[in-house]
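Note that this complex is displayed minus one protein chain, with the remaining chains in position.
Labels for the chains are A, B and C, by order of writing; each one numbers its residues from 1.
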Amino acid sequence: MIISMKPHATKEQIDRVRERIEQFGYRVHSIQGDERVVIGAVGVGDVTACLEQLEAMPGVESAVRISAPYKFVSREFRQTRTRIRVNGAEIGGDEFIVIAGPCSVESEEQILRTAEAVARAGAKMLRGGAYKPRTSPYEFQGMEEAGLKLLRKAKQATGLAIVTEVMSESDVDLVAEHADILQIGARNMQNFSLLKALGRTTRPVLLKRGMSSTIRELLMSAEYIVAHGNPHVVLCERGIRTFETATRNTCDLSAVAVLNELTHLPVLVDPSHAAGRRSLVPPLARAAAAIGADGLLVEVHPAPENAISDGAQSLAIPEFERMMRDLVPYLRLWRETRAAAGDATM
Amino acid sequence: MIISMKPHATKEQIDRVRERIEQFGYRVHSIQGDERVVIGAVGVGDVTACLEQLEAMPGVESAVRISAPYKFVSREFRQTRTRIRVNGAEIGGDEFIVIAGPCSVESEEQILRTAEAVARAGAKMLRGGAYKPRTSPYEFQGMEEAGLKLLRKAKQATGLAIVTEVMSESDVDLVAEHADILQIGARNMQNFSLLKALGRTTRPVLLKRGMSSTIRELLMSAEYIVAHGNPHVVLCERGIRTFETATRNTCDLSAVAVLNELTHLPVLVDPSHAAGRRSLVPPLARAAAAIGADGLLVEVHPAPENAISDGAQSLAIPEFERMMRDLVPYLRLWRETRAAAGDATM
Amino acid sequence: MIISMKPHATKEQIDRVRERIEQFGYRVHSIQGDERVVIGAVGVGDVTACLEQLEAMPGVESAVRISAPYKFVSREFRQTRTRIRVNGAEIGGDEFIVIAGPCSVESEEQILRTAEAVARAGAKMLRGGAYKPRTSPYEFQGMEEAGLKLLRKAKQATGLAIVTEVMSESDVDLVAEHADILQIGARNMQNFSLLKALGRTTRPVLLKRGMSSTIRELLMSAEYIVAHGNPHVVLCERGIRTFETATRNTCDLSAVAVLNELTHLPVLVDPSHAAGRRSLVPPLARAAAAIGADGLLVEVHPAPENAISDGAQSLAIPEFERMMRDLVPYLRLWRETRAAAGDATM
Partner (left out) sequence: MIISMKPHATKEQIDRVRERIEQFGYRVHSIQGDERVVIGAVGVGDVTACLEQLEAMPGVESAVRISAPYKFVSREFRQTRTRIRVNGAEIGGDEFIVIAGPCSVESEEQILRTAEAVARAGAKMLRGGAYKPRTSPYEFQGMEEAGLKLLRKAKQATGLAIVTEVMSESDVDLVAEHADILQIGARNMQNFSLLKALGRTTRPVLLKRGMSSTIRELLMSAEYIVAHGNPHVVLCERGIRTFETATRNTCDLSAVAVLNELTHLPVLVDPSHAAGRRSLVPPLARAAAAIGADGLLVEVHPAPENAISDGAQSLAIPEFERMMRDLVPYLRLWRETRAAAGDATM
């Protein structure tokens, strides 16, 4: 920690700050500047609690942490990439993984048809919502357990692993029974009760970045899951909220490159939610591969214009097939770059 | 709904859109412009589902809703202000209500001392967190049930109603047993499972605006609670996330004036979380009263520099007393303005 | 400056950083932490240049400035409020100053009628645009010199001082001939050529905060004007750009309180541009007075529905009169609070 005192802080205020730091178990180093005193705290202690108290003390101008607030998810903690192996496919490994499927599970026919089509086109996992976080209470809230069963059927038919969202602690066990990867939606990224509950499961977790969460907060939420016992976390950039309205959200692709530096966890990109418009999905998918993401989460629907939700951003099956075909040379480049980088950043 | 077709939309595309609208039970009116066709849909139907499908149809450029997506919480639904009566005090009524207390319940002495002090200074309710949503898993997570019991003790000692946060569906019953108003924190504003659970209780709910939620989304989340059975909702502006870093968040005071036009629900302001710095709390409190808020949520701690959390933004007791004294003439003006406005906006 | 080295920075990298700091004339203090070395630089030198170079050096994680980057505009430089006296009225003094008028000067009748009405209602200065910064090249660009002459006529008729925008360096002299205060619009807040040009005039400058400029950047732009020779600067908060769309911009009222702590320059609020909707102007005006602004900039038009620009946010004359009447008790409180505060923050 570095504590800057105010220009006119008194000697007594400075002494109280020094004492407080020492009570937390740190060693103190002061620098007497021309305008102010700056104090460095070195050692091991409860940084957060200490910072909060220092910031509240008279004479203190600012108190900042120097080390990262997360540990298990950091690159320092683990130099090799985390690989999440599910049902024969591996996220974070040597292949770029495409997870595709409809926003909501709507019917047996819909989900089976989509699953078969996306599997044929090269997707390795199936996404589909059985529990839907909708802004309005009057919108379709998902097929719930019936939807989970249909996803399982689709898995049996195609071999695709299942990724689906869980919205409530009380549904965790049920969802974990049917799905291979449990998704936490953007709106629940800081639902800490849910994060803890998923920390206690053994299923991998796909954690979506909150709409206006910083990269650091995303990593802290991942740290919650890992610290509570579950190291199998996949991160997902899905667009952040900005002033721009030409796209539904602003896809923060540089976050992928930043995360590759900071964490060993795999990072996916969801171009569908980021853009909100299907024509933008293929170019964003290419860019995600180029910047070094580990894969994609893409919305596909057999008839987008009949979709109950997110139709405007869902690819029709032929569009998805075309995107997968067009991605082929980019994925060849991806594999070369990944192989050359090994566990280093791409 | 108003649907704008693309400039080169074909007749067939236009016909399919018209049919789809009619299937949803609306009447169709077309306008043939020089560049494009615009279609109006009139009547009663499932707007959201219809819009989502239309947006996904070929030839459609945009499809927008004209009526508000919420109903029970709107001014159209109810012209008179909702008054939430708790333990002798009334939010949304003829008095400006100050709810004060520490960020976290830390000890019996701390909460009792604070409760007595804020009661003496004019606060009508006591706030204090027993369950704490912390960004880091390594930070203090609250005293939980023990904290709830201390809050109850403070109520017995002072007569203040208790406002405290509930973070998990599974805690709702326990918290409702001890508290008078259940708070939903900013990070859970779109935790729809929790919103539904609170819709099934009879306790009033204090719903904080998400850090980057629009006013419309705040109202939709309130609508969730009301639509699930609980009409006793209080809204709270607590600062939104912007690019500005001089304050912890940006206090969106105009949201109070906007909400007063759109909804009959009461609106509080939390200047402590909005500003993140105690020196800004008193001026923001004055401004909140002036703009027509129904009250404040303020952090007060007997020794901010020892607070486990949020010390920098907590007022010490003498600071709170001074703020309450300085507010007196502003609250007299508030009462005059409120009395003159009646149920109209201030 | 505080420079944090990366955890694995080499001794050589650290030595090179120390040398560089010393070349800039600073004294160096190192702190050897458990994880990393932190270096403090104390003394007087070219901070900005030094920081930029340090950030680019190998082994450096971050380099941050501790002292504020502005000087003349800071509270440390001058403890007493700056008062801008123009034509008998004083901004930053003992009265809350309302500057009112239309967005654009449109005709002699329009500007004279407005000027007379706002003067009668208590405004002390007249605003009106002769040069209009419009997003589209196809929109009305202002009456230019003819508009300036009409403003002057309005001054002669009413005694109101004139505030008007200058958009181009080449217009500065002409505008300065006709106007009492030269306004820099939000879009030009970082038009440094224009800032320098206004630094060379003697007219007071009203500097509007850029739509997405931080408070620090606003102060830096003010510093430009002062450093180039003109100390007569008035700041103006006019709403910042955020994700919220219910208002045209988000009025950052807490910026007023922050600025009162950081600078001796007066601060106005423009509720019209901030809100974008006339019904929100009166509540924001009350809040601006309550939080300690020095005055308002308000759009008023004799017939808003015929206004060439900004009609939706302009008050009709009777609305302005009513707002001014309703403000009376708030301004009495304002004067009491200001008198009690003196040169300290309100």
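By definition in this document, a contact is a pair of C-beta atoms (placed from the backbone, for glycine too) under 8 Å apart; a residue touches a chain by one contact, two chains touch by 3 or more.
Everything numeric here is computed off the predicted structure, so don't read it as measured data.
**Student:** Thinking of the whole complex, not just what is shown, which of B:Glu76, B:Asp94, B:Glu109 or B:Glu336 touches the missing chain?
**Tutor:** B:Glu76
**Student:** Which of C:Val28, C:Met57, C:Leu174 or C:Leu333 touches the chain that is not shown?
**Tutor:** C:Met57
**Student:** Which parts of chain A are in contact with the chain that was left out?
**Tutor:** Residues of chain A in touch with the missing chain: 212, 214-216, 240, 242-247, 250-258, 260-261, 274-275, 279-280, 283-284, 286-292, 326, 329-330, 333, 336-337, 345-346.
**Student:** Residues of chain B in contact with the chain that isn't shown?
**Tutor:** Interface with the chain not displayed, on the chain B side: 2, 4, 7, 29, 31-36, 38, 40, 42-44, 64, 66-67, 76, 212, 241-243, 245.
**Student:** At which residues does chain C meet the chain that is not included here?
**Tutor:** Missing-chain contacts on chain C: residues 20, 46, 48-49, 52-58, 69-70, 133-140, 167-171, 187-188, 190-194, 211-212, 217, 220, 223-224, 227-228, 241, 278, 304-312, 314.
Simple rule for what comes next: only the chains that are shown with their structure count from here on.
**Student:** Looking at chain A with chain B, do both copies bring the same residues to the contact (over half shared) or different ones?
**Tutor:** Both copies, chain A as well as chain B, present the same residues to each other, with over half of the numbers appearing on both sides.
**Student:** Mind checking the centre-to-centre distance between chain B and chain C? Centres are C-alpha means, answer in whole Å.
**Tutor:** About 31 Å separates the centre of chain B from that of chain C.
**Student:** Using Cα averages as centroids, what's the distance between chain A and chain C in whole Å?
**Tutor:** Using C-alpha averages as centres, the distance is 39 Å.
**Student:** Measure off the straight-line distance from the CA centroid of chain A to the CA centroid of chain B, and report it in whole Å.
**Tutor:** Chain centres of chain A and chain B, defined by C-alpha means, are spaced 27 Å apart.
**Student:** Do you know which chain C residues sit against two or more other chains?
**Tutor:** In chain C, residues 212, 242-243, 245 touch at least two other chains, as defined above.
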